[in-house]
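One structure, pasted below without further comment.
A single protein chain has been removed from this complex, and every other one stays in its place.
Chain lettering (A and B) follows the sequence in which the chains are written, and residue indices restart at 1 in each chain.
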Amino acid sequence: MTPLSAQKRAEARVGLMLAAPAILLLVLLVVLPVLATAGFSLTDYRLGTQAIGFAGFDNYAALWNDPRFWQSVANTATYTLIVVPGSVGLGLGAALLIESRGWLKPFYRVAYFLPVASTFIAMAIVWEFLMNPSVGLFNQILAALGLPSVNFLGNPQTALYSMAAIGIWELTGFNMVLFMAGLSAIPRDLYDASAVDGAESGWDRFRMVTWPMLGPTTFFVVIITMIRAVRVFEVAAVITQGRPEGATEVLLYSIYVQAFQYFNIGYAAALIVVFLAVTALIALAQARFGGQREANR
Amino acid sequence: MKRPLRFMLRLVLAALFVAPILLALAASFRDNSDMYRYAGSLSLWTFLPAEPGIDAYRRAFTLPLLQTQLFNTVLLGFVMATGTTVSSLLAGYALSRFRFRGRQALFLLMLFTLFIPVDVILPPLFFVVRDLGLIDSFWGLALPFIFSPIGVYLIRQAIEEVPRELDHAASLDGAGLWEVLRTAILPNIRGALIACWLMHFVFVWEWYLWPLTAMRSDDGQLAQVAIASLIDPLRSTDYALVFAAAILTILPAFVVFAILQRFLTSSQATTGGK
Partner (left out) sequence: MHKLVLRSVTKSYAAGSAVLKPFDLVAQAGELVVLVGPSGCGKSTLLKLIAGLEKLDDGQILLGERDITNVEPRHRRIAMVFQNYALYPHLSVRENLAYPLRRQKLRAADIVLKVSAVARQLRLDELLDRRPSQLSGGQKQRVAMGRAIIREPDLFLLDEPLSNLDAALRTHVRGEIRDLQRRLGTTMIYVTHDQVEAQTLADRLVIMRNGEVQQVGPPQEIYERPANIFAAAFLGTAPPNFLAGRIVDDRVEIGQASLPLADLPGECRTALAGREQIYVGLRPEMLRPTCDLDRDHFVLRGKVIRREIVGNSQNVHFRSEAGSADAAKLSALAGRHLSDELVWTTERAGTDDAVELGIRPESILFFDTDGVAIGAHGSDAL
């Protein structure tokens, strides 16, 4: 061993030392639980019982044949597909609207961020109150306009969409803040350059400069929104309990019910594995697209 | 776009976003009997309390544990945000500036876990925390969230933006590893650090499922979970009280955000050059 490689090893040692807390926590809090989940999913383990037996793929078979499982998958997917584009798009739009100077900027910033700082759960209550079919404000407004009342969260046709609307409201503000940070990092002279290159309208400038330069930010915002969207839970848990007719039954709620109400750990674990597999797929697709752009920066 | 149009659009959009909270605020000053009195027909008083009173807040303060629970939330917010920021800073520094075996693998794993919402792996996490004997304790509550791939990603990106020459200059000027981090890198990623801190601080207010499972004693519970239990589907809910409690819960996060928000959009370090 030459002293030179000793120096490289010293660097490696310090690097590992610095990363150690993160690695430890990553293993303890993500890797271990995920492995444990995969393990549990092959058993018939129930919380509170001592016996634990190997069940093979029984849990997965049961999942496959459970219409409620399919409904919760479909609901979660629909919810995510509405909330992610909705809140990312609105967040970007709001950021672009506010970005152009003005002394009101901090005010707007706080306004959009308020929903983020407010707790999901408290706001779920507010929304339930607003969407209440008999006394809710929305229906009062509808009534005042001479329109029929809508049971937003009680009608299977509207419940999921109402929930998605709440989701967009909650997530947009944070996305806006992230986009504003991204916008402020775009060098001014790029806009001048694009003007020289013939960008005339605001749309041209957006297409030629803003959007490409926001690439990494968008990547980050989409990821973070997705994580927060797929774990939608509060409204389903506190207000609707999956009703009406399973219209608001979402994956995390199913997992919660199976694990902590029926203590059906094996079955819940299988649910989680499916969930992770799906997110892994989305992640890979994202990474191919976004990671490439990251690398090209 | 025409300027007045833009202005209107901005205002309307902002108003839409604040409205639910303002309505909750308004409702919290109502009397419960007042709550539905104007429900029949739309008027100004549908939006604003006719006879504003702070009775609901008085009742909220007499809730035996709300203050403790609120304190729990805030304390957890500080602990979590600080813990996450520190662990992310160290990991981000290592990932950005040091070459060691497994660095790429670690970064990829980190990117991958970005996509795993912690809530989803709650059942196994519950067992981990239980086996560590931390159920029903503050640290048990905090542990799963003291590390955040998002934070690591954010801070690594910020450190990547700091030119390596700055590290080099500092180390030639006589700075050791920690001094390089403290005197050359840290001051230039202040924006990202505060963003990371603030983000994880307010994220605590979103928690519901984890404290619901990992904390069963009432005086250790978080305010938002406690508020949810005020909703009783079987009896009529005391909405004024719920709103007052909710507003009180939001308040700390809001104040902290209002103070720190300007750092969220500050752009990152530039060198002395160019």
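Everything that follows uses one rule, which is that a contact is a pair of C-beta atoms (placed from the backbone, for glycine too) under 8 Å apart; a residue touches a chain by one contact, two chains touch by 3 or more.
All figures in this text were calculated on a predicted structure; none of them were measured in a lab.
The omitted chain makes contact with just one of the residues B:Ser96, B:Asn188 or B:Gln261: B:Asn188. Across B:Leu11, B:Ala175 or B:Ala258, the single residue that touches the chain missing here is B:Ala175.
Residues of subunit B that touch the chain left out of the display are 163, 165-166, 168-176, 179, 183-184, 187-188, 190, 269-274.
Criterion: only the chains that are shown with their structure count from here on.
Interface of subunit A with subunit B (complex): residues 8, 11-19, 21-23, 25-26, 28-34, 36-37, 40, 93-94, 97-98, 100, 104, 106-127, 129-130, 134-135, 137, 140-141, 143-144, 169, 172-174, 177, 180-181, 184-185, 202, 216, 220, 223-224, 226-228, 230-231, 233-234, 237-238, 251-252, 255-256, 259-260, 265, 268-269, 272, 275-276, 279-280, 282-283, 286-287, 291.
Residues 1, 6, 9-10, 13-15, 17-18, 20-21, 23-24, 27, 35-36, 39, 41-42, 46-47, 87-88, 90-91, 93-95, 97-103, 106, 109-125, 127-128, 143-144, 146-147, 149-150, 152-154, 157, 177, 191, 195, 199, 202, 205-206, 208-209, 213, 223-225, 227-228, 231, 239, 242-243, 245-246, 249-250, 253-254, 257-258, 261-262, 264-268 of subunit B touch subunit A in their complex.
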